[in-house]
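Here's the structure, in structure tokens; my notes come after.
The other protein chains are all here in position, but one chain of the complex has been omitted.
Here is subunit A:
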């Protein structure tokens, strides 16, 4: 008796709908076991992770703040993945966007520059992110170099570049030698939506990005091309769609969104440029993109859910001394289950009873 995989005659829409929920359920079961192994009360730990952050207004705002970069980056990545272009260097594009935007903030510091500063920072950050993402895209299209490896290598380069700037030329002279720029001026800071709260303009921008992606994918020819090139490359060639052009386009858009997310994070919740501005947003966004089924609305929900695990992880660390790495393990396991459950959309399990006569006779 053997369990084998068999292709379904057509994709199962029921499973397509419930598979993210099954994946989350399986992850929570696995986490319960992990908490027990770590010697923590699983029920209390799950409460700290998933329920406690939803019960007070401050944490709710904080979830939206954390979801903002995740959703923006994941929307861009989903375009790449739909077109079968593997941008996994969003973390680097995020950092380069943060650096480029901060340049204006640092240079206008203390001057009476006007309200143009923040929009200019946004534009420059998006442009820099797009250009940085174009490096692997062009290497792929022109020379055939694996975009997976080149985009990832550039994450390390961006990280070191940011490190150099805040320890060298951009270091705050009054910063007690900490590697950070000075606090940005008010005109270079993302405005808050609620006075004294945490929620900022960036969350609105993220919602606009979600809406824009939904329109692009659902209502435009370009969106159709992106989906066809990824799903049926041969059909796309016959249709005259230019796959290389779409790789360039999707990389540029996802780089721009990651760069914009970077400057929003720096000029918003953080308030200055420093190393460690991202707890791996660029990588977590990959999980968000898949959990959201590469669908804009799905990504919005998935982004909020993963933001919840960041906040829940922090609270669980404070309240129950659960290591922060548990959050990363949680995210990794979740991605595994999401991918495994997605496999059941196209395939189903079948029990096979090997029968010698049939095996040798009819095949």
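Quick notes
Here, a contact is a pair of C-beta atoms (placed from the backbone, for glycine too) under 8 Å apart; a residue touches a chain by one contact, two chains touch by 3 or more; residues count from 1.
The rule we apply is simple: contacts and distances are computed from a predicted model.
This figure omits one chain of the complex; the name its UniProt record holds, of "ABC transporter permease", "NADH ubiquinone oxidoreductase 20 kDa subunit", "Sensor-like histidine kinase SenX3" or "Spermidine/putrescine transport system ATP-binding protein", is "ABC transporter permease".
Across A:150, A:244 or A:295, the residue that sits in touch with the chain not pictured is A:150.
Annotation: of A:103, A:290 or A:310, A:290 touches the absent chain (contact as defined above).
Of A:17, A:43 or A:160, it is A:160 that touches the chain left out of the display. One chain is missing from the display, and on subunit A it is touched by residues 4-7, 38, 86, 88, 135, 139, 142-146, 148-150, 152-154, 156-157, 160-161, 163-164, 167-168, 283, 286-287, 290, 323-333, 335-336, 339-340, 342-343, 346-347, 352.
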